[in-house]
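Omission of a single protein chain aside, the complex is shown with its protein chains in their original locations.
What follows is chain A.
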Amino acid sequence: MAANMKVKERVAKKQTLCGALMLIEALKAENVKVIFGYPGGAVLPIYDKLYESGVFHVLTRHEQGAIHAAEGYARISGKPGVVIATSGPGATNIVTGLTDAMMDSIPLVVFTGQVASNVIGSDAFQEADVLGITMPITKHSYQVRDVHELPKIIKEAFHIATTGRPGPVLIDIPKDMSVAEAEFDYEQEVQLPGYQPTTRPNHLQIRKLVEAVSQAKRPVILAGAGVLHANAHEQLKQYAEQQHIPVIHTLLGLGGFPADHPLFLGMAGMHGTYTANMALYECDLLINIGARFDDRVTGNLAHFAPKATVAHIDIDPAEIGKNVPTKIPIVGDAKEALIQLIEQNGKRPDVSEWLNKLNEWKREYPLMYKREPGVLKPQRLIEMIHEYTNGEAVVTTDVGQHQMWVAQYYKFKHPHRWVTSGGLGTMGFGLPAAIGAQLAQPEATVISIVGDGGFQMTLQELSVIQELNLPIKIVIVNNQALGMVRQWQEIFYEKRYSHSLIPNQPDFVRLAEAYGIKAMRATTEEEAEYVLKEALVTNAPVLLDFHVHPGENVYPMVAPGKGLHEMVGVKW
């Protein structure tokens, strides 16, 4: 009977469908719960079939909002984000999001409409060479030339986006391909001889690392987002505790290791902690797990980890040895590598002296800022948010000063609660990303912390938040400036504040109210405490406009071109 059912199902799955219905059936087969998109001419056949499909589609107010929302969804849910945009301007509007997802290894499957096959290349209305434009910013891309291939293409796209090092995959669908019909078979196996990611690490290299650890005097782990993508946070903790190795995070890795753990040294890099950066400078064994030695992490490469033997565990072999010469390369999945390392249970190195030194630095050079009466310091604001949410919230940010303060002062205890634009540094990311994050975890407290600059790049998505009544708490860290630009101009450009001060920002409270969203303003610590507590007990979206001290800078800081040990602003 059961077998009979299976045959029936299989027959049902082999029915003849038009391209648009194939897309919808494929999304159902992939168990996609939500898609983000915006209709237009070239995708009208797809939207027509979506109308009664039962697929949950979120209409963002700009395609950039759709793709950042999909990124937020993917980051929090661990599943690929799905986006639909129309041809031409619809597709070019997602270019920033594709690049962002490519840089930060976010799995996305993006469908773009295209003009009909017979007019491609004729500069038709709303035609753009989307394949050409997006080649360098996608993990892979397709243009459908024969509707028979569509099921295979979609299946491959989901496979490529979510396996190996995750990333965005784009499928460009000419309008006639959505209408044309063919047999729909989604049961076929994916066969990609040119794509066979290595997940199982080489045993000999693992042994080499175990040997190196046993002899190390000053070992340290630098853990990146690869740990989160591999869901290896438990193993990271277990391994660090087993071997007594302190852990440093990259910006994107935060949450992979509990911030309140005694072995945690903080974030590394340009605005990292003194202890983390000095540990990287002084260590004799550096174990990189799933980080790509970005320049914001390493500072001047000539001075990076000068005394260390470098081991690097990465799913992407091209990252190993790209920026930093690596003695022990381990290609593979972070979780599998850590499991093997734990099983090896190698000789624990003697690190007591090293840990003493690190603890001394931690005591001597903590993160610091000055509180002043009557003034709301942005660092204090983040500390308060951390305190009132018990460090449990899902937090999204834009890019700039507020992002660094969140990274420094919101002490993430758990993985998969932190959504930020790391590699590309995309302003306008935080608000739409929060939409995706909240949809991925409807029960979670989601806080979108943005600057007054970046907020205005995607604020139209307030409309979506109101429409879906997503209880997101939007925190604007308002310093009436493009803070990070202003800071650099203060330090490196003789305080010539060229186009970075914006004293005439709109009234964000009334703006939110115009969108039907409750809003409050705070200019002191006392007011901040009141509005934060009020917002956190409100089961609806709330926008909070915090007028923080405008001249505040992010410290400590490694100036561009300097080594990590040359950081400034570590002590009064």
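Convention: a residue touches a chain if its C-beta (ideal position, glycine included) is under 8 Å from a C-beta of that chain, and two chains touch if they have at least 3 such contacts; residues count from 1.
Here, contacts and distances are computed from a predicted model.
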"Acetolactate synthase small subunit", "L-serine deaminase", "Monosaccharide ABC transporter membrane protein, CUT2 family" or "Electron transfer flavoprotein subunit alpha" - which is the UniProt name of the missing chain: "Acetolactate synthase small subunit"
Selected residue (touches chain absent from view) among A:T86, A:T112, A:Q143 or A:N479: A:Q143
Among A:G132, A:G374, A:P503 or A:G561, the residue in touch with the chain that has been omitted: A:G132
Selected residue (touches chain absent from view) among A:A70, A:V227, A:L265 or A:I320: A:I320
For chain A, the residues touching the chain missing from this view: 131-132, 135-136, 139-140, 143, 145, 160, 192-195, 198, 202, 205, 316-318, 320-322, 325, 329-331
